[in-house]
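Scroll down for the structure; my scribbles are underneath it.
Heads up, one of the protein chains got dropped from this complex, but the rest are sitting where they should.
Order of writing sets the chain letters: A, B and C. Residues in each chain are counted from 1.
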Amino acid sequence: MHDYPVSTTFRVEYGDTDGQGRVFFANYFLFFDRGRFAYWERLGLSAEDIRRIEHDCVVVEAHCTYRAPAAFYDLVSVHTRVANLGRSSFRVEYVAVNDSTNTPMAEGYTVLVHVDVARNTSVPLPVELKARIQAFEGHRLND
Amino acid sequence: MHDYPVSTTFRVEYGDTDGQGRVFFANYFLFFDRGRFAYWERLGLSAEDIRRIEHDCVVVEAHCTYRAPAAFYDLVSVHTRVANLGRSSFRVEYVAVNDSTNTPMAEGYTVLVHVDVARNTSVPLPVELKARIQAFEGHRLND
Amino acid sequence: MHDYPVSTTFRVEYGDTDGQGRVFFANYFLFFDRGRFAYWERLGLSAEDIRRIEHDCVVVEAHCTYRAPAAFYDLVSVHTRVANLGRSSFRVEYVAVNDSTNTPMAEGYTVLVHVDVARNTSVPLPVELKARIQAFEGHRLND
Partner (left out) sequence: MHDYPVSTTFRVEYGDTDGQGRVFFANYFLFFDRGRFAYWERLGLSAEDIRRIEHDCVVVEAHCTYRAPAAFYDLVSVHTRVANLGRSSFRVEYVAVNDSTNTPMAEGYTVLVHVDVARNTSVPLPVELKARIQAFEGHRLND
């Protein structure tokens, strides 16, 4: 996971699971969201910064490939990186690992676009945020 | 169910269930919400009316007593009534029945308060809405 | 939508929305699930058949491209087709339309694999189900 510089770990809760006794497939995206929040914190963003960037970005694409399930109270880690950084959009990639069974669970990504919510148009990412991501990801971002 | 004048029926979906193979307890409140939306429609409210009243009300109390479970794709009916109607608040009561097993699943209520969202204070219910509820419920409301 | 032979229509509920006032991106997958359940019903499957096939299939891939938002109580239609049908897996494609704004909301797919849950291996799809899907989709499946 050395290419995914930020990690966060949590337990699967009852509300995450479904009638098959495993995490419901759509809830992996909530886990990925946790990965992105951890990433923002690692960049040093304040709670207020995180509220603003998450409010001002919309998800335009989401994808997940499922490898193995996780059951209630399994320990799950999500490892996160920013893989693409455009003018107004960026792609965040996630790998989820079931630490209780030591098994890769899933990998996926979301593409987010920075928007002017009122005018419903894309607008450039904040310069300061972009600089922080570039400094943090370094060469990984350009490979 | 003759005391609950409005009913709505739907199937349990996979996302509603949890690791015990039954509807997750907190999701009963989503089912109750469907009962209230059906109630508004039965009163003749437009989609725009429903958006406004639901946006302008906050839940201040919620309760559920659980009788029997429901599994994926069971048919569930929610029967709804308004049981109390105050100046700015009202209490909506719900009975959920598992039609697939012909078993009462749960009963519960939510108390909602009409608020001025910007000022965060309770304000009187719209006169027109109150009149419609009173006309529809009739003597049931005053028993 | 003539290439998506099954449609189902419903209202956005409060629990579907998020702090941006629109349907939370992960919940589009719950909407897609409704499309697949409607598809099974259209094929003539019984509730028991639907319980079995949904229990015996796991999602191995999920994707969504987001076009436009939907707000509370908007009317949403999901149009569904089976686009690929393999030995043990199949790919279901969905288009969601916001009927209240007459705008395409999203398109996406899920790939499901029929498994022997106990042994955790893929097994061939039921012959009868496969035949029904092929008869129903006809040439669309082979284009």
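Criterion: a contact is a pair of C-beta atoms (placed from the backbone, for glycine too) under 8 Å apart; a residue touches a chain by one contact, two chains touch by 3 or more.
Only a predicted model underlies this, so the values are computations on that prediction, with no experimental measurement involved.
A.B. asks: Thinking of the whole complex, not just what is shown, which of B:9, B:46 or B:65 touches the missing chain?
C.D. replies: Spelled out, the listed residue whose C-beta touches the missing chain is B:65.
A.B. asks: Quick one: say which of C:18, C:48 or C:116 touches the chain that got left out.
C.D. replies: Touching the chain that is not displayed is residue C:18.
A.B. asks: In the whole complex, what residues of subunit A lie against the chain that is missing from view?
C.D. replies: That gives, for subunit A, the contact residues 11, 13-15, 30, 33-34, 37, 47, 50-51, 54-55, 71-75, 100.
A.B. asks: Please identify, in ascending order, the residues of subunit C that touch the omitted chain?
C.D. replies: Counting only subunit C, the missing chain is touched by 14-15, 17-19, 21-22, 24, 26, 71-72.
A.B. asks: Please identify, in ascending order, the residues of subunit B that touch the omitted chain?
C.D. replies: So the residues of subunit B touching the missing chain come out as 19-20, 25-27, 29-30, 55, 58-66, 69, 110, 117.
Going forward, only the chains that are shown with their structure count from here on.
A.B. asks: Between subunit B and subunit A, is it the same set of residue numbers doing the touching on each side, over half shared, or a different set?
C.D. replies: same
A.B. asks: If I average the C-alpha coordinates per chain and also across every protein chain shown, which chain's average lies closest to the global one?
C.D. replies: C
A.B. asks: I need the rotation angle between the copies subunit A and subunit C from a CA superposition, between 0 and 180°, in steps of 5.
C.D. replies: 180
A.B. asks: So what's the Cα centroid distance for subunit B and subunit C, whole Å?
C.D. replies: The mean C-alpha positions of subunit B and subunit C differ by 28 Å.
A.B. asks: Using CA atom averages as chain centres, what separation in Å is found between subunit A and subunit B?
C.D. replies: Computed from C-alpha means, the inter-chain centre distance equals 35 Å.
A.B. asks: Among the residues of subunit B, which are close enough to touch at least two other chains?
C.D. replies: Residues 14-15, 71-72 of subunit B each touch two or more of the other chains.
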